[in-house]
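Note that this complex is displayed minus one protein chain, with the remaining chains in position.
Entry: subunit A
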């Protein structure tokens, strides 16, 4: 049979089933080819996002103190570019450099001694490359020359310079002003020097930046916004930066032999960075840093990235494998539909002597004719439509779907029972029962799933895409489906006798069918189990990540809001009266290093934070778990002494040591329950956290630390306490900061999309599985209708037939997905994903989401059932059952 003939047959015979298989393969190939590209691109986006988020820190920078020779500065950039590998060169942006003096104080202005009493003025001279291209002249003109002007001490060189309006105002400069400075190094004591010994400046213009985002302004920080000095400091100094041309400032350098601080910056273009070149680029950057001159914060920025990426790939890999498995299942179901339609002609060919081998080859070719064109079109469309790194995964998935169809159609068609009259063999009794081989295969599948789950549970995180972990939910769901398939009839048989006695028809018939011929249920059960299992697994991982973030924020802040200030002069109760505040706890920080006498005779100095433990516990009542510090403080101690915590590195104190703490006149003995990192409310360094009641007698009137529970506004809190808003830390802000992690966000996005798509595919698989059995179901209903079954009874019977199985599968799916998520979450590396890099992270189920997903999939199935009922009701019995000889 020629291929053309097969094509014609596919287009004309059982067209619906062939078109369905083609569509499923085409869509599957598109999704299969597109998913790895899309995910790869999104993960590369996380890399680029990480670099972009690092900002200027990620650029390649060099700094040197040298004589000002503009040609040398350009040469450094050329050398970097020529010495870089192609990978690194592809990332290098346009380099820039600038050179600057240290800040110098005015001596004279326009020849007159500068003397403004309490407000000395200092100026930094900076010469960037391409000054003219970076600024716009508002008044006067750009620096053009070095002039010589007579002064009291002789002629002095005056270098042209420009200044922004803000700096001009702060330094009280005007166009035309000439300035003379003290000697280099004299900035600290501001001692006047002989005028003329140092070149001066002539202000030739007022400028404004062409582009305020130009990195130059980050280098020349006080060029745009002058530094007005620290309030309260004596004297309070005003500092600004003026800009000049490098060729002009060279004259200054020559006159003074000063070495100017010169910096080079070359941005690394994040857009060109991919994971494929990441390792080579970071190795080259390390090599450059080892050379001494160039350095980049990118190395530090990306230190944690590989672990995060591996964790991300672990989670995303699960999604892709699930996705591929579900596409495969859909192709299997579509193949079965086509195989059932082809069964009659296969049976006919057999009666005419066709060998199974030849038939199988013909059917495989038939399937290939149907599946290959859409697979090619789907994969090509994905390549065109979806940006992303190429690779073998996409084409392999598309080819895999074709292979599934080509293998499944012959096998299923040869095994399918023909419906053709005269060749409809009556199944013998043995065929009704599962064969020993089948039982062994099913037992092996269950054992394999158990092994996979165990291996996944023991797998260490950070391994990237792990097929064992990725396949675990699918394997376990499939195995559970098989177990249900085998166990369900025995369970149902137990309830059949009472139903047989009842007058109601539908439960008895539906359950009798399930108990005695459960084969019709196996595909929907497994499809639904996988669908809802995948959704529940995803929900568990996501909920665990979210919980880890939540726990992390509580560990970091210790409350919904934390106020740490030395200037609180009101009672903490004022916060409790603010809108949204539910509870308040106070802490008193004794920042002076208090001597502590250890029972081993040694002593150490520490800060002491005394906290109202009971009140703090009340504040943390909304936390998913008690913060570690509080848990340690409320736990029992070996000695019976009150528990205390020690933070920071201190060698002389160990857990279990008893410490004597003296504050004022109060002395108490505590036992170190735990040595930990920072405790919310303590400053950097070593601190001892003790219960407040132990040092109550020595407490000052105002607290230094306040923990607040509730949804309070930081500005209101700051205003009520009279502190700077920056001293108020909100837990929601900390949570938002951790939530803005680009890798985590991307992973969760990808995860949600892949999980949702998988759930949709699985719902489609469940509906398709129902469609595959629909012919038989309609036939059975038609027979019952000839016995007088009403339309309503038909609908109820269909629902009774399908819904309990679906509900059972949904419940089992929730259990399987959640349990698999809990078991394998360790391998998914939740700490790395959630940004919690210390300690274990508990995994939590997300039952509400799982139930919603299950309800959505069930709803899809129910809609399919409803459609089936309506279609079945319209069908005439005569055309379904076809009395008389077939035509």
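As a working rule, contacts are C-beta pairs under 8 Å (C-beta built on N, C-alpha and C of every residue); 3 or more make two chains touch, one makes a residue touch a chain; residues count from 1.
Just so we're on the same page, contacts and distances are computed from a predicted model.
Only one of "AhpC/TSA family protein", "ABC transporter ATP-binding protein", "Pyrimidine operon attenuation protein/uracil phosphoribosyltransferase" or "Intermembrane phospholipid transport system permease protein MlaE" fits the UniProt record of the hidden chain, and that name is "ABC transporter ATP-binding protein". The residue touching the chain not shown here, chosen from A:42, A:309, A:513 or A:547, is A:513. Listed residues A:225, A:483, A:631 or A:784: the one in touch with the omitted chain is A:784.
For the chain left out of this panel, the touching residue among A:53, A:289 or A:505 is A:505. Contact between subunit A and the absent chain runs through residues 421, 424, 426-429, 431-432, 500-503, 505, 508-509, 512-513, 515-517, 780, 783-791, 793, 876-878, 881, 883-885, 887.
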